[in-house]
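Encoded as C-alpha cells, the structure appears first; notes follow it.
For this view, one protein chain was removed and the others were kept in their places.
Up next is chain A:
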Amino acid sequence: MLKIIIPTIMLMPLTWLSKKNMIWINTTTYSLLISLISLSLLNQPSNNSLNFSLMFFSDPLSAPLLVLTTWLLPLMLMASQHHLSKEPLIRKKLYITMLTMLQTFLIMTFTATELISFYILFEATLVPTLIIITRWGNQTERLNAGLYFLFYTLMGSLPLLIALISIQNLTGSLNFLLIQYWNQALPDSWSNIFLWLACMMAFMVKMPLYGLHLWLPKAHVEAPIAGSMVLAAILLKLGGYGMLRITTMLNPQTSFMAYPFLMLSLWGMIMTSSICLRQTDLKSLIAYSSVSHMALVIVAVLIQTPWSYMGATALMIAHGLTSSMLFCLANSNYERTHSRTMILARGLQTLLPLMAAWWLLASLTNLALPPSINLIGELFVVMSSFSWSNITIILMGANITITALYSLYMLITTQRGKYTHHINSIKPSFTRENALMALHMTPLLLLSLNPKIILGFTY
C-alpha cells in the first residue's frame, strides 16, 4: 500500500517544485502512473482480504473503490486546467496540493484496517474538500454550501466517534479483520439501538439519505469541477463503503432498525428523481440524480443479502464514473456559455457533434442501459429488494422510468433543437476535453466485459 501512498504524497513536492509550464503535465502523468500501480490490486485471488501491513489491507470491496479514486485524480487535474488558467501560479499549486491531500486521505480511508484510523481519515477528507468548495467555487452561495457540507457531515459523524470508542472499550480492538471473526450478536437494549444509530448516521448523511441530503445539491453545484467530480464519484461512496463495513458488527438490530431508513430511501429515490425533471440548472440535475442512485445503494446495503451487496458495489463504481463524466460535460458547457441554465445552451449537437456523442453515452449509462455495469448494479438491487418484499418492485420500476425520463430530458434539452443565437461562437471541443470523456467512458465500457472485479466480496 505504501507503494501507492508515498507516490501520492510525493505529488505535493512535485507540484511545488515544477516549472510553470510543466505543472499540469507532471502531475497528470504521475497520477496516471500511480493509478496504473493500483490496478494490480484488482487481482483478488480469494474473498479474504489482502493484508499489506497491520494498518492497510485491501479486499474485493475496497480494491475497486481504490482504483476508482486513483483513476480519478488525473481526470480531475485535466478537468481543472481551463478554469485555473487565469489564476496566479501559487494558487494553482495550492489547488493541486489540496487535491493531492484529499487523494491521500481517501486512499488511506479505503484501505484502513483500524476503524479509528478510518474515522480520522474520513473526517480529514472534509477539510480539503471544504477548502476547494469555498475558495474556488464560482458563486457567492459557495459559503453557504461549504457550511452545509461541513456541518451536516460533522454532526452525523460525531456520534460515530463515540460509538467506535465504546466498541473499542468493550472488545479491546477495532481492527476490522478481527471484528469480522469476533461477530457476536449485540444484546437487545436501548443503548445498543443508539449504538446502531450512532454508527450508521455518519454514513447515512454521507450517502446521502433522502431526509439528510440538503447539503448535496448545494455542495455539488457550487464546487468547482474537480470538487464536483471528487464529491460525486468518491466521497459519496465513502458512505456506502463505511456502511458495508460497519453493518457486520451491528446484528441483529439491523433487521428492525433498518426499516425507517429503507422507507426513506425507497421513497427518496422517487422524489429526487422527480425533482430532476423540474430542474433548470444542469449541475443541480446531476446532483439530484446522484442522490437518487445512492438511495438505491442504501436500500441494497440495508437488506444485507449477497446479491444486494454485489449490486451495491457495482452501482457505486458505475455511478462514480458516470456522475463524474456528467459533471465534466456540464462543466464544458459552463466554460463556454458562463451559465449553468440548461435552456441557455441548447442545440449543441449541431455545433459540437463529438461532444454530443459523449453526452449520449453518459446519458445512456446514467439511465442504466444494458450491458453497462450501471444496469448490473441496478438490476441486482431491484432483484434483491423484490425478494425482500414484493411491493418494492413498483417503486423501483417507477424510479427506473423516471431516471430514464430525466436523463433523456437532459440530453434532449442540451443537445437537440435549434441552437440559441448566442452560442454560435463557442470554441470547439478541446482534445483535453475529449480525452477526459474517453478516459471516463473506457473503464465503464470495458468493465461491462468483466464485471466480476467490481461485484465485491459476495461474488
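The rule is simple: a contact is a pair of C-beta atoms (placed from the backbone, for glycine too) under 8 Å apart; a residue touches a chain by one contact, two chains touch by 3 or more; residues count from 1.
Convention: contacts and distances are computed from a predicted model.
Taken from the listed names "Dynein axonemal intermediate chain 4", "deoxyribose-phosphate aldolase", "Nuclear pore complex protein Nup85" or "FAD-dependent oxidoreductase domain-containing protein 1", the protein name that UniProt assigns to the chain not shown is "FAD-dependent oxidoreductase domain-containing protein 1". Check A:420, A:434 or A:458 against the missing chain and you find that the one touching it is A:420. The omitted chain makes contact with just one of the residues A:155, A:263 or A:343: A:343. Where chain A meets the chain that is not shown, the touching residues are 16-17, 89-90, 138-140, 278-280, 337-339, 341-345, 347, 418-425.
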